[in-house]
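All protein chains but one are shown in place.
Note that the chains are named A and B in the order they appear, and that numbering of residues resets to 1 at the start of each chain.
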Amino acid sequence: MNRNPADIGGEAAGPIDTVDHGMKFWEKQANALRNTLTSGKVVRLDELRRAAEELGDRYYRLGYFERTTEAMRNLLLEKGLFTRSELEGKIEEIRRRYGS
Amino acid sequence: MAPSATPSAYTPAPERRFNVGDCVRVRTTHPPGHRRTPAYIRGKKGEIERVCGRFPNPEELAYGFDGEPRRVLYRVRFRQGDVWPAYESASEDFIEMEIYEHWLEPA
Partner (left out) sequence: MSHDHRHDPAKDEGPPSEHEILSRALQELLQDKGVLTAEQVRKRMELFDAEFPQRGARVIAHAWSNPAFKKRLLADGKAACAEWGLDLEADRLIAVENTPRVHNVIVCTLCSCYPRALLGMPPTWYKSENYRRRVVREPRAVLREFGTVIPDDVSIRVHDSNADMRYVVVPMRPKGTEGWDEEQLASILTRDTLVGVALPRV
């Protein structure tokens, strides 16, 4: 059977953390980024969902916004919005900015 | 197509296979790739609750295609007792979701 890691309805699971832990600032910004790109039709939500599903086992090891960010990265690379080397360069630049 | 002055949740679907009240079964098939029909409902029998309209096929949109021609989308109601073995309650509980026409066959 082909297993989509997102297709989990009906699986056995433990208790639910019923507290809403809200969102960090970067998560709100990531959400706004995603929304800007879908409203602008740069990417489609369906493509983002598919990219998240393609994370495979990694899907379960990531938090919600970590997952959506990795899916966005993979999709934008796939679409050729930038190259992997441009992305690595930008990540380095930001790391230096934070002194990390 | 000119945008409607009053946006609606529904689009017209005059050419369609099923109507409200029809008994349908979700196809039992597990194709690879992006699907919006959850595994837990495949093979289950339900009833058409509502016709939502025609929408581009998400299974195609997910890969950068335009999803045309549009597919008819229905809301289908299932009795929980028909979906899960040993459902938690004797109550008449239901689960409802949207299923695309190509995932349905008459029951």
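In this section, contacts are C-beta pairs under 8 Å (C-beta built on N, C-alpha and C of every residue); 3 or more make two chains touch, one makes a residue touch a chain.
Not measured: the values here are computed from a predicted model.
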Residues in chain A touching the chain absent from view: 6-26, 28-33, 35-40, 42, 49, 52, 60, 64-66, 69-70, 72-73, 76, 81-82, 86-87, 90-91, 93-95, 98, 100
On chain B, residues whose C-beta touches the chain left out of the figure: 6-10, 36-38, 40, 52, 55, 58, 73, 75, 77, 80, 84, 87-100
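As a working rule, only the chains that are shown with their structure count from here on.
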Between chain A and chain B, centroid-to-centroid distance (C-alpha), Å: 27
Complex interface listing, chain A residues touching chain B: 1-2, 4, 7, 9-10, 44, 46-47, 49-50, 53, 79
Chain A partner contacts - residues on chain B that touch it in the complex: 30-35, 38-41, 58, 61-64, 67, 84
